[in-house]
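Written out below as structure tokens is the structure these notes cover.
Of the protein chains in this complex, all but one are displayed in their positions.
Order of writing sets the labels: A and B. Residues in every chain begin at 1.
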Amino acid sequence: MSTPDTRVLLVREAPIFIQSVPGRSGASLPPCDVPQVEAADVWAEGLLRRQAPGLPEVSEPEVVRHYTRASLWNFNIDKGMYPLGSCTMKYNPKSADTAAAIGAFADLHPYQPDSLMQGALELMFRLERLLAEVGGFARVTLQPSAGAQGELCGLMMIRAYHQDRGHPRSRILVPDSAHGTNPASCSVNGFSTVPLKTSDDGLLAPDEVRQAIERCGPDDVAGIMVTNPSTLGLFEIHIAQIAELVHAAGGLVYMDGANLNALMGRFRPGDAGVDVMHYNLHKTFGTPHGGGGPGSGPVGVTEDLAPFLPLPTVEQDPDGKYRLEHDRPRSIGRLRAFYGNFGVLLRAYAYIRELGAEGLKQATDMAVLNANYLRVGLREFLHVPHPDRCMHEVIASDHDLKSTGVTTLDLAKRLMDFGFHPPTVYFPLVVHGALMIEPTETETPQTLDCFVETMRAIVQEAKDHPERVKSAPHFAGLKRLDEVTAARKPILRWTPAE
Amino acid sequence: MEFPKDLRYTKDHEWARLRDGVVTVGVTAFAVEQLGDITLVDLPEVDSQAQAGEAFGTIESVKSVSDLFAPVDGKVTAVNDQLEDRPELVNESPYGDGWLVTIEVDGSDLESLLDAAAYTELVAQEQ
Partner (left out) sequence: MRYIPHTKDDIERMLRVIGASTVDDLFASIPEELRFEGSLDLPSPISELELLAHLHELGASNQPQSHASGTLVFAGAGCHPHAIPSAVSTLAGRSEFCTAYTPYQPELSQGTLLSIFEFQTMVCELLGMEVANASMYDGASATAEAILMAQRLTGRSRVVAAASLHPEYAQTCTTYLSGLGGDPTASPRSAPQGREDRDPLVQVGWDSSGALDTQGLGRAIDDRTAAVVVQSPNFLGIIEDLDPVCRAAHAAGALVVSACTEPLALALARAPGDAGVDIAVGEGIGLAGPPNLGGPGVGLFAARGKKAVRAMPGRIVGQTLDAEGRQGFVLTLSTREQHIRREKATSNICTNHGLIALRFTIHLALLGQSGFRRLAQLNLSKAAFAAELLCGMDGFEPAFSGPFFNELAIRVPDGDADAVVARAAVRGVVPGVALGRFHPGLKDILLVSINETHRREDIQRLAKSFKSMG
């Protein structure tokens, strides 16, 4: 297998400010066809800017070259595989790019009258129904900007539900394998978390839930947050029973829908007792990650929770016209200005329409097939805590490499030298030195074979030449960066030299 | 790993030295080894009250945050300001320049804390 030397095309770009030459500009502005007004003429002196903001002074070709070069030093899905567990880094369809560029949608101002944005409202109305069908819910809000905000929204609705009944409750049960946003969302909502231990089989046990409920005391369980499949890549087989236990105690069931790619067309959370679930459009529905965002985190709910949905909702009148509804007295209120990340919603809509019922199920089926194929390959030489089955992702660890001194981090860095982005590392916390590997359905079996062989070679190298793995990466253009000094002595902006 | 015999220790890996009614507190070399390179120490205000067993601050490395627990009750009389600019002092000299706070105690002693031998035993068990 080749070891690509990618240094030839990598350019070390410095912040664009250093290229500034006074007088240069990349602006193209129309002339002023009205009388020119200076701020000093119309505003009091105390309101005037003293010093212009320090923006660079460069021409357009320089800007284009700078960002083009910068972009080359960026791994991306179109370049290679990201086996990042729970991120679902599937291919981002280009048809969605074309859809997103349609001016009739992109150029809409949020405060145009409803009558002038019927197409956009209809798209949102339809998307809600499509997502509701996939998850098995009565209604879906499209307002949250991200999965984490979706969680916030879901927990706020749970809170509102209990308050509405006159019985505010303060505790949420959260598995120790949960993603960090789960407990964080709880505390931002003023809930305290009650940890649930994952059993040795990697699942949540009804007994553990039962005991936790008892520990909470009567009438204080607001709900439970579950991830299904769990962050260990396993289907929570007791989910229905657990839902019943929590419901019996008067609580509600929140499901983190990050792993929905394992379930489409095979299981609907709403059918199994889940009351509220957030979707991640930038995961399951292929909208681009954009180097960190934007995403979108719609939330599906049962009919009981519908009154608490955030504002606004999209409704259809008897005459067929669509409108934004703001008059919902029990709503938790607004999570943002305007109406959600419409630009992302449109892409997800395009994706779901292109794939259709058959395509979404096929995506799930092939995602699970790919992950199991990796599981069987990797377990031959890597410690896989649950070697016999998995859903759309598989967990491995550095457990068997202890004697070599090579850690999960080292494996990750060495993997970069072979054209792969590392998997998620050190999560979930319940597996020491975890590697969380999710191929998604858009990777070919050939790519998977290459990944397995690469991992095999690296593990062998860890035994034969551990120092080569420990000092990786070798071909990334940079060695490991000093994160300690970055935290001790933060330099968080470019500053002109004195 | 050896631990200074003239100090006392908590199960949360702090050390304490009593002199003239004032207890100096820090974290042990074992704690520092576990945490890695310290990036930030968040300490209480001078004159605030410390309570034995309660968190009085946090200590951070790049990828972790841990609470610091007071070994005794009392008023915080001094805080190691040097750590603001040089948190690495905790790594370099955990029992010396890397001290964290001093707490004024009201006649009590450190007998209830672990001695060096007991702490060594605790550390051996944790590993």
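Points to keep in mind about this one:
Basically, a contact is a pair of C-beta atoms (placed from the backbone, for glycine too) under 8 Å apart; a residue touches a chain by one contact, two chains touch by 3 or more.
Being a predicted model, the structure only gives us computed values, none of them experimental.
The chain not shown here makes contact, within the complete complex, with A, B. The residue from A:P206, A:G250, A:P307 or A:G359 that touches the chain not shown here is A:G359. For the chain left out of this panel, the touching residue among A:S199, A:Q316, A:T444 or A:Q460 is A:T444. Mapped onto chain B, contacts with the missing chain fall at residues 39-40, 42, 60, 62-65, 84.
Convention: only the chains that are shown with their structure count from here on.
Chain A and chain B have Cα centroids separated by 39 Å. The residues of chain B lying in touch with chain A in their complex are 36-37, 39-40, 60-63, 87-88. Contacts from chain A toward chain B in the complex involve residues 426, 483-484, 487-488.
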